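For this depiction, one protein chain was excluded, whereas all remaining protein chains were kept in their positions.
Then we have chain A:
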Amino acid sequence: MERALKIDQLYVSYLGNQVVKDITFSVEKGSLVGIIGPNGAGKSTMMKAVLNLIAKDKGEVEVFGEPLKKWKKRIAYVPQRSDIDWDFPITVFDVVLLGTYPNLGLFKRPSKADRKWAHECLKTVGMDAFSNRQIGELSGGQQQRVFLARALAQNAELFFLDEPFVGIDVASEETIIHILRDLKNEGKTILVVHHDLSKAESYFDHLLLLNKNMIQYGASEEVLQPEVITKAYANQFSFLQTKGVNVTS
């Protein structure tokens, strides 16, 4: 199997505190990877550092054996909902069209073919009926689907999604996970920051469990063992135990 992504000894600090320590793992092409861990475990921070969106203290990132820089335009990133100004004067279709921008040269405008492609991507996520709506008029799930359509429009090889399932409806969640599986079957590599352990095994084939340090990376069923999970969620578990919940099973 070809190696799509290799992270070597990644360290990141925020305001002088180390929030991500010594992360080393590699992802095979065509994997659907969930990044899980408790609140404040540095999941989003790690993703941003991998993409060079924030400075890292140390660490190497390789994409298909080459520096990240060479692959920038073939990597689609779907930000957290809270990072977007939903009042911005932009329509649903124009958001999706942004996905074609990375592969257009300077001075170039999207062509007819680009517009047609953007429309198809919008259809894939089932949002083509909302084409002319202002982006803020949609529900959270619909907005997330539009941003996924934008990622599709980018014709990317790697997809990074930051908490795509937060605050969205069940139908949208199913649509999104369905599309991610299709992408995986096409040989695309997908990393998703996710917080809901209950669905982690059914959604992802690999999991990266974090709590500032890397706890474990591997096939989902291996990572979702009680003794592994406990290492990351130790604090929460001791809280649960004081409440009389038995988590040692």
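The working rule: contacts are C-beta pairs under 8 Å (C-beta built on N, C-alpha and C of every residue); 3 or more make two chains touch, one makes a residue touch a chain; residues count from 1.
As a working rule, contacts and distances are computed from a predicted model.
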Listed names "Fe-S cluster assembly protein SufD", "ABC-type methionine transport system ATPase subunit", "Sarcosine oxidase subunit alpha" or "Metal ABC transporter permease", matching UniProt entry of the absent chain: "Metal ABC transporter permease"
Given A:Glu66, A:Asp85 or A:Glu227, the one touching the chain that is not displayed: A:Asp85
Option touching the unshown chain, where A:Val19, A:Leu98 or A:Val166 are the choices: A:Leu98
Residues of chain A in contact with the chain not shown: 51-53, 69, 72-73, 75, 77, 79, 83-85, 88-91, 94-95, 98, 101-102, 104, 106-109, 134
